[in-house]
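Note that one protein chain is taken out, while the other chains of the complex remain in position.
Entry: chain A
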Amino acid sequence: MPSTSPGGDAAGLGRLRAALFTAPALLLIVAFLLFPALWTLYLGVTDYRLTGLAAADPSTVGLDNFERALNEDRFTDSLWLTVQFVIGSAVLGQALLGFTIAWLLRERTGVLRRLVEALVLLAWILPSSVVAFLWIALLDRDDGTLNALLGTPGTAWLLEHPMASIIVFNIWRGTAFSMMLYAAALGNVPPSQLETARLAGASTWQQLRDVVLPRIKGHVLTNLLLISLWTFNDFTPFLLTGGGPDNRTEIMPVLLYRTALHGGELGYGAALSVLMLLANLVIALVYVRLLRSRTKEPAA
């Protein structure tokens, strides 16, 4: 590394001045990212509450909060609901639907393609509160659009099928990202390879298996990683069901919110958020592992 300038770095600033220039940004990061993160870690081992005695004088309780969470049915139920939500709406729903739309649109141009893309994107870019309102109107028991369409008056979708409702809702809302990612990925598959498969007599399924999927495996894994994490941390279903009825849609972010802000148990809530973070980490590690094994393979 050539260090010709007096400061010992390319710009010739010297350590001190360079540090001063980055200080404002670092300060903001410390204040709004690092500190809250560490604070959460600390809160997780206290009995800190929003109100009452423990709010004024929290005491350290060690790993009690974590022990409590792991022994509490409400936590394990919530974790299980979250898994269903992630697998149902992200891994199966958004990814499959997004891929299907991208595949069907791959050779189309013009009005149809732009219309579909616009509609799918619209669902993605609308603010959550607006979208939630639309879906409440759609699923309403008495005057809901869905009941009118299906001819099933009086069906309270959000009460009778709460989990299915938020899964369908999240598929509708998030498919755009997968669709766009897969559309870009499919653009990278050389048409001649698909045509070679067609000339050999391969069915659509065989073309997907032999030509497309091996080619876009990296895109698929990246897509699944991102949408799994986003869905795991998604709070929007709360706007539809509030976690109910009877906690049947109390996914992790909702449980956390209700515990910490409704119940006022900030210490326990902080412990839950640390557990969520760990769950995120596990998901990320699994995918990163898969991605890495994929990049190693061609050299073998």
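Operating definition for what follows: a contact is a pair of C-beta atoms (placed from the backbone, for glycine too) under 8 Å apart; a residue touches a chain by one contact, two chains touch by 3 or more; residues count from 1.
Convention: contacts and distances are computed from a predicted model.
Set against the options "Circularly permuted type 2 ATP-grasp protein", "Ubiquinol-cytochrome c reductase iron-sulfur subunit", "Multiple sugar transport system ATP-binding protein" or "tRNA 2-thiouridine synthesizing protein B", the UniProt name belonging to the omitted chain is "Multiple sugar transport system ATP-binding protein". Taking the complete complex into account, A:193 is the one of A:193, A:233, A:247 or A:280 that touches the chain left out. The hidden chain makes contact, of the residues A:36, A:153 or A:214, with A:214.
For chain A, the list of residues touching the undisplayed chain reads 190, 192-193, 195-202, 206, 210-211, 214-215, 298.
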